[in-house]
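The other protein chains are all here in position, but one chain of the complex has been omitted.
Presenting subunit A:
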Amino acid sequence: MTSQMARQVTPQGSPMAPVPYRVTRSRAETADTVTLTLEPVAAAIPEPAPGQFTMMYAFGVGEVPISVSRTGPVLEQTVRAVGAVTRAVCGTRPGQVLGLRGPFGTGWELDSARGRDLVIAAGGIGLAPLRPVVLRALADRDAFGRIAVLIGVRTPDDLLFTGELDEWRARGAQVEVTADRPAPGWTGHVGLITSLAGAADVDPARAVAFVCGPEVMMRVTAEAFIGLGTPAADVRLSLERNMRCGLGWCGHCQLGPLLICRDGPVVPYERAVPLMTVREL
């Protein structure tokens, strides 16, 4: 599956010009969410770090910021169809070509958490940008203490990456899933993701927490771990705002002092929370 072609550096040109990537695989995650495997048609973009995003372009339709859900030799991005552009991106079939710009933004900086326990807490599609953290931590399992992956979904049908959660467990991660609204046959946890906080088999005081999901979910989850003893300085969130350029020029992704494309999307909890608590900032 992986191209053995040596990666070329992006040709010099406008940072606004999409670089063609071919979809080599499309996997339906849920009714509205798809994971695409992408290979460069010719030149490649630089390798994204876990937590970074690209601007994905569907020819003739438009461009959207989408986080990278697998980094390294295989590039994957997981997209939920919520508008015209994301519907077109999700509908791209293997063999067809999309455009990518990037990667942009700050990453999770997993290396700074070496030797620590890891809490990886995701709400819904928020698991996509956290998956590279899980995969990278499991690939270097001995570098970290205990690893807890906590996933909250609205319904069991909204769970992503269902085919690999058991593998994550087998490779040494605790994976817990909770559904807000269970469906017939669901035997797992029921409730908000905060109800899983106590079940995380980590030492909260020596854990680093990586949290991504809706803003309310991130706040309450972060507060739950801080309540259990995780230092606030060791909690990181991934934020989302309207983005048009990814380059720091268009002004759309401002959240107070932050340009999310440049200063985010991954932001320390202590920096993010005073901004998230102001309505309509």
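In this text, a residue touches a chain if its C-beta (ideal position, glycine included) is under 8 Å from a C-beta of that chain, and two chains touch if they have at least 3 such contacts; residues count from 1.
As a convention for this text, contacts and distances are computed from a predicted model.
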Undisplayed chain, where the name is taken from the UniProt record, one of "4Fe-4S ferredoxin", "Carbohydrate ABC transporter membrane protein 2, CUT1 family", "Cell division protein FtsK" or "Peptide/nickel transport system permease protein":
"4Fe-4S ferredoxin"
Which one, A:Glu29, A:Glu63, A:Asp117 or A:Asp234, makes contact with the chain that was left out?
A:Glu63
Pick from A:Val82, A:Ala139 or A:Ala233: which residue touches the chain that isn't shown?
A:Val82
What residues on subunit A make contact with the chain left out of this view?
13-18, 20, 22, 41, 57, 59-63, 82-83, 95-97, 99, 240-242, 244-245, 247-252, 254, 256-259, 262, 278-281
